[in-house]
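Dumping the structure here so I can ask a few things about it.
Every protein chain but one is kept in place in this view of the complex.
The chains carry the letters A and B, assigned in the order they are written, with residues numbered from 1 in each.
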Amino acid sequence: MNASSPRRILSADDIQRTLQRMAHQIWERSANSDLALVGVRSRGVTLAERLRPLIEGMACKNVPVGVLDIGLYRDDIGLGSPAPPVRSTEIDFDVSGKDIVLIDDVLFTGRTVRAALNALIDLGRPARVQLLVLIDRGHRELPIQADYVGETVKTYADESIVVHLREDDQADGVFIVNERSQAS
Amino acid sequence: MSRWNSRDCLGLRGVSREEIELVLETARGMKEIQTRTVKKVPTLRGKVVINLFYEPSTRTATSFELAATRLSADVIQIQTGTSSVVKGESVVDTAQTLRVMGADGCVIRHSVSGAPHHLARHIDIPVINAGDGTNEHPTQALLDMFTMKQHHGRIEGLTVVIVGDILHSRVARSNMWGLLTLGAKVRFVGPPTLVPPEVEKLGVEVRHKLDGSFEDADVINLLRVQKERMTANFFPSLAEYSRYYGMNEERLKRTKPGSIVMHPGPMNRGVEITTEVAESPQSVILEQVTNGIAVRMALLYLLIGAERDPQPVKKDAAPAIDTPSLF
Partner (left out) sequence: MKTLIKHARILEPAAMEDRAADLLIEDGRIADIGLVLSDGEAEIVEAEGLWLFPGLVDIHSHLREPGFEKKETIASGSRAAAAGGITSVVCMANTSPPIDSPTAIEFVLDRAEKTACVRVYPVGALTKGMEGKEMAPIGAMIDAGAVAISDDGRGVMDSYLMLRAMQYAAVFNAPIISHCEEMNLTEGAPINEGRMSTTLGVMGWPREAETIQAGRDMILSLKTGARLHIAHVSAAETVDLIRYYKAKGAPVTAETAPHYLTLTDDATDGFNANAKMNPPLRTAEDQEALFEGLRDGTIDCIATDHAPHTEAEKDQQLAAAPYGIVGFETLLPLLLGPIMERAGFEPLEALALCTYKSARALKLAGGELRVGGPADLVLWDPQAEHVVDSTQFLSKSRNTPYNGWKLKGRVKATYVGGDKVFG
């Protein structure tokens, strides 16, 4: 493996173990509340779908999962070209009063989470919103922290974290990519 | 990643399959917003959309206004009731005025074919055609296609029959371009006086009798008959029109199971469509209205939400191994 290749930081097993651990943590903190998972498109949704059976197994009750599309809430509309794609938000339960765990794959600048919170709050008034991410790579631009973190990874600004989940990307794995060396 | 390639939406002629599908896909996301209690998203906050209607219109103007306000844009409605030819100078003047007023997008309805194209040549903000003369009405066709796709799950391979005054119909023309691009079979049905010359050369089938022409259709789109066409000798009477080209209960019984009946509105009940047909389970006319807002939101978003001078894709969107992540 040379320097320009993506470096794996989590294997499929690592991901599975991490999700197990976070499911436990959620259950510990939310055992008596009206819990719901909301995934941010697209890999946040996949992670939510994986967490659901783990939590349901402990809780012996159904935990609803919603899909949040934050395209319309982004703060860079009109700055990038073309307009970012928009797909539908699919949350078929009332978020009001729910104890919501918002789920995304990577926490970086915090802007996605900001958008997701706004999108969520437009749908109702949750009792509580917590944040779960698989990877926290730092470089925050907004005062946002996650409640559940799978792995904290030190990165440079010009590196990227790429999360692959077998549902969308053949196999599980988290990689760190140096853009400069990628480009060359 | 597909994108809307032009700065404007002047018509569906020349618009690619990918672009149309992008609008329809984006509209799906927009439609969900209309089911919420708070039917508003902050997407176009701080943007100004001017609705420039040179021709009286309530439905389309309202639909565009709702679409823009649900995206949090500010909307200025300018309705000038002049239905005759509005001199080109006034459009140019208006364009310059809009520019200095800081408009971010302009929706135009005009009684002269090509008026939006003319405006677009004189302004550097996105122009959306809300119907120009007898040329195009792209957002109506997009909402029609959205509705067709919602019911049939696809557009490709559908047989779409459009009935009535094809000659003067911008709805028919936009539907024709869009549907042909998406691979549907398009059939125009109307009296020879109301079918444009050489339209077969553009790839549609033309028939002059409704009976025998709608029974195999997946979609029957009935166009509004303008009463003034009768006085201009395009056909003898509304009664005769209704008899040969109107959709009634008896004809409805002969439609293909699962087929839908559409109408761009406003309807002339008892002329091109009877009340029974309009209110039948096959009628999707009210859904068309709902979908219209979603489609217009999608277009406003794609046009006004896009940076006009192409810039390199923002860093924040991470390049990926094989698959790009979204944000």
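By definition in this document, a contact is a pair of C-beta atoms (placed from the backbone, for glycine too) under 8 Å apart; a residue touches a chain by one contact, two chains touch by 3 or more.
What you see is a predicted model, and the numbers here were worked out from it, not measured in a lab.
Visitor: Taking the complete complex into account, tell me which visible chains touch the one left out.
Guide: Taking every chain of the complex into account, the missing one touches B.
Visitor: Which listed residue, B:Thr26, B:Asn51 or B:Thr134, touches the chain dropped from view?
Guide: Going through B:Thr26, B:Asn51 or B:Thr134 one by one, B:Thr134 is the residue touching the chain not shown.
Visitor: Could you tell me which of B:Val112, B:Val186, B:Ala217 or B:Leu252 touches the chain that is not displayed?
Guide: Considering all chains, including the one not shown, the answer is B:Val112.
Visitor: Of B:Gly29, B:Gly105, B:Pro196 or B:Gly292, which sits in contact with the chain we cannot see?
Guide: B:Pro196
Visitor: Name every residue on subunit B in touch with the hidden partner chain.
Guide: That gives, for subunit B, the contact residues 13, 85-89, 91-92, 110, 112-115, 117-118, 132-136, 170, 173, 196-199, 201-202.
Here is the rule we go by: only the chains that are shown with their structure count from here on.
Visitor: With chain centres defined as C-alpha means, what is the inter-centre distance between subunit A and subunit B in Å?
Guide: About 38 Å separates the centre of subunit A from that of subunit B.
Visitor: Would you mind writing out the residues of subunit B in touch with subunit A in their complex?
Guide: 1, 3-4, 22, 25-26, 28-33, 36-38, 40-44, 47, 71, 298, 301-311, 313-314, 316-323, 325-327
Visitor: Which stretch or stretches of subunit A touch subunit B in the complex?
Guide: The contact residues of subunit A facing subunit B are 6, 41-43, 69-74, 76-90, 105-106, 108-109, 111-112, 118-119, 122-124, 160-164, 168-169, 175, 177, 179, 182.
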